[in-house]
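Let me begin by handing over the structure; questions about it come next.
A single protein chain has been omitted from the complex, and every remaining protein chain is retained in its original position.
== chain A ==
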Amino acid sequence: MRLPLLALLSRGPAHGYELKQDLEQLLGSAYPQPNVGQIYVTLGRLEKSGLIEGEEVAQSSRPNKKIYRLTDAGTEALRAWFEDTADEPRVRDDFFMKLALAPRTGLADQIALINKQRREYLNTMRNLSKLSATEDRDNRIAHLLIEGAMLHLQADLDWLERCQEELEGLE
């Protein structure tokens, strides 16, 4: 979450709670609760590494708040972030290892594992569909996020189908 926070700060100085609200607004209900504690911890680390600078601002009725702004080093880090491509998605390796090792242990049936995993994915898919129906229509970023999650899940389900086709023939 370091770089997203830097990116939010590139528009201008802000304090931790504002950043939490920014994230909420940007990502919509698919990212329900940005953890404010995590945001403060991350801001502390960013400050320590010189990517942002904090300034205490006195408030009359409440404790001081700290306003952060991006440093030149921070802008550089952001540029490098945009320059870099992201890692490709991976196969869910925990499930895959279960599937691969089940026959050796005699403790689980491969087809039963696939069916169980499929139910899990389908339920998540259903939740995403509901989320998509309730999310603000104008929040394109939030809709793209949900759609991305659904397409990944679709690929996982297609792959489970392939596993089932292959492994059922062996029984």
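Keep this in mind: a contact is a pair of C-beta atoms (placed from the backbone, for glycine too) under 8 Å apart; a residue touches a chain by one contact, two chains touch by 3 or more; residues count from 1.
Operating definition for what follows: contacts and distances are computed from a predicted model.
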Worksheet item: Unshown chain, UniProt name, "Branched-chain amino acid ABC transporter permease", "Monovalent cation/H+ antiporter subunit D", "Putative ABC transport system ATP-binding protein" or "Dihydrolipoyl dehydrogenase"?
Response: "Putative ABC transport system ATP-binding protein"
Worksheet item: Out of A:S10, A:Q25, A:S49 or A:S129, which is the one that touches the chain we can't see?
Response: A:S129
Worksheet, complete the sentence: Note that chain A touches the absent chain at residues 1-2, 4, 27, 30-34, 42, 111, 115-116, 118-133, 145-147, 149-150, 153-154, 157-158, 161, 164-165, 168
